[in-house]
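Of the protein chains in this complex, one is absent; all others appear in place.
Coming up: chain A.
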């Protein structure tokens, strides 16, 4: 789910950093600029992987900053379509389930892509899969496997102005990078359901959960 992206950029090193070896100063500047940020249509940048090339530093007019043309590779999070990944169920709403991947929570599974025959329990705020013989719960904090279906990109550039029906400017923007996943194949969803002795465990699990629910 991680890829390498090669980027060329102009990095500026401030005079305060001149005591560091230049490779370190470049690395810190690149990490400062890119770590934990989303680049449109590329992905969520994690950190610098390696520095490929760096030119000599040139000092511009007016400031004492050294400008370096650097080429480097970043480790970027971007799962491909059809990839199976692990996650934790964070919370559920009527629309679907939000999955937590620790470094990002912008993974969403809409209700249409859960197991067919799933219903939402408003009392407990969980989705329930109604199989022939038991009810299985999509509980919070359960580790799950999900399949990546789609990506949604929203440009955050301030120059792009979005207007609603009345012609007024919308200030809030959607998240820059969202992933849509699915959990409707056998084997996806809470891993508790598909253990080694799958059928027996499912029945036991369901029996325990039914007991808890009744209590």
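General observations
In this text, contacts are C-beta pairs under 8 Å (C-beta built on N, C-alpha and C of every residue); 3 or more make two chains touch, one makes a residue touch a chain; residues count from 1.
What we mean here is this: contacts and distances are computed from a predicted model.
This figure omits one chain of the complex; the name its UniProt record holds, of "Scarecrow-like protein 3", "DNA-directed RNA polymerase III subunit RPC9", "5-hydroxyisourate hydrolase" or "Phosphoglycerate mutase", is "DNA-directed RNA polymerase III subunit RPC9". On the side of chain A, the interface with the absent chain consists of residues 1-10, 20, 24, 28, 31-32, 34-37, 39, 41-42, 45-47, 49, 71, 73, 75, 80, 82-86, 101-103, 143, 145, 147, 185-188, 191, 194, 196, 198, using the contact rule stated above.
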